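To start, the structure itself, in structure tokens.
For this view, one protein chain was removed and the others were kept in their places.
The letters A and B name the chains in turn, as written, and every chain counts its residues from 1.
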Amino acid sequence: MPEIHEIAAPFPGVFYRRAAPGSAPLAEPEQVIAVGHVIALVEVMKMFHEVQSAVAGRITEFCAEDGDAVAMGQIIAKIESQS
Amino acid sequence: MNTYTEFVDGAQASFGGDEFIFVEVATDMDLEATLRVIALTDSVAAAEISGVTDICPAHVSYMLRVDPDIRDPRDLLPILAEIHKQKAKDSKLTIGSRIIEMPILYQDPWSHEVLMRFRDRHQDPTSTDLDYCSRINGFSSAPEFIHAHSSRLHIATFVGFMPGNAECYQLVPSEMQLQAPKYVRPRTDTPDRALGFGGAFSTIYPVQGAGGFQLLGRCAAPVYETKKPFGPFEHSTVLPKGGDIFQYRSIEMAEYEDIRSRVEAGTYQYRIGILEFDLSQFREDPTGYPLTLVEALP
Partner (left out) sequence: MITVIQPGLYTTVQDRGRFGFYGVGFPPSGSMDLYSSAVANILVGNPANAAVLETTFVGPTLEFERNGRIAVTGATADITIDGVSIQPWTIVEIKKGQVLAFGGISAGVRNYLAISGGIGVQPVMGSRSTYVASNLGGVEGRALLPGDRLEVLADSESRTNRNRFEIPEYLRVSPMPHHVIRIVPGLCNYLLDPQSQQLLTAETFTVSTEANRTGYRLTGHQLSFIEREQPFGAGSDPSNVVNLGYPVGSLQAPSGTELICLMRDAVTGGGYATLATVISVDLDILAQMKFPETVLFETISMEAALQLRAERGKRLQSLVELIDAVT
């Protein structure tokens, strides 16, 4: 059965899909990723945190836009895994 | 509930939460108030009051940090009132001080590179900081301004903000007081040891970082040193203390590089002399008296 895993922002900050402006996104929707894949960054006070996927699977959607302010616990991506 | 307590000399004391006492001696920058602050805080230090962990003099105010688990900060008010009373009677304003020579490369290439990068944050984007300071203080050229800045002594009237930082006020007759505004928006970068000037104060930036003072040059010797405990850094990581008097000696690149290599080797010797600074003598002869202080340099 496919299962949807939600990834939440670990703290309030700014959501980034790219490691640097102009570089390719860290992950794309529909991409199949392994456990530990960095899908996005969240930044607060110039400190960047790599958001990793805790499951292997397919990214079904990003729920925030590049550069959005996100609250702690806000869902930023969904991943479909086979379990 | 009385927020403020007034002492007999007009100083106003209040609490900064349960750990701090703040005493405002004056609100305007004034050398007499600065020396009174130094004399008062020296007396507080000499009294060795239990529970006082930090004594922090500023330009015209001071602050004490108290450990309330050892001493009720309210107990200190009568002690401070008595110290202020004693000092109010004392008309002689003399402080023990040091004179320290700071070798300055005015118009150095490193500060120049940084100040050119931040022209858009400056009052006068088409000029340099030195040319701007020269012009607004009525000098026709930068060398004249450098001469005015370096040929007269500067006294540290506030040590703080960050470790090693000391804001210094020039010991000149009031009509010779140099002034300049800070940048319109602060820079995000300043070289370490850069000589900055803002308001009526000069400072040597202890470390690289943000800053808003006009950049005049760079000091060859550090004011903050954590890695090589040579010379004055054997006992303290910071050089300046409140009331220290600085002579900014204008040097050329060859001497700058020579001093840098001696600093790197830990063999550079600061020229430091011990002296007494007497405000009344300065008031009587603001031009001649500071020249006599220079004699204290070894």
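Odds and ends about this structure:
Simple rule for what comes next: a contact is a pair of C-beta atoms (placed from the backbone, for glycine too) under 8 Å apart; a residue touches a chain by one contact, two chains touch by 3 or more.
Please read these numbers as outputs of a predicted model, since none were measured by experiment.
Put simply, the missing chain touches A, B once the whole complex is considered.
In the complete complex, the hidden chain is touched by one of B:T226, B:T267 or B:T292, namely B:T226. The residue from B:H112, B:K241 or B:R262 that touches the chain not shown here is B:K241.
Not every partner is drawn; the one left out touches chain B at residues 1, 3-4, 14-20, 22, 24, 27-30, 53-63, 65, 67-69, 72-74, 158-165, 167, 182, 199-201, 207, 224, 226, 236-238, 240-242. The chain not displayed touches chain A at residues 8, 10-14, 44-45, 47, 49, 69, 71-73.
The rule we apply is simple: only the chains that are shown with their structure count from here on.
Averaged C-alpha coordinates put the centre of chain A at 49 Å from the centre of chain B.
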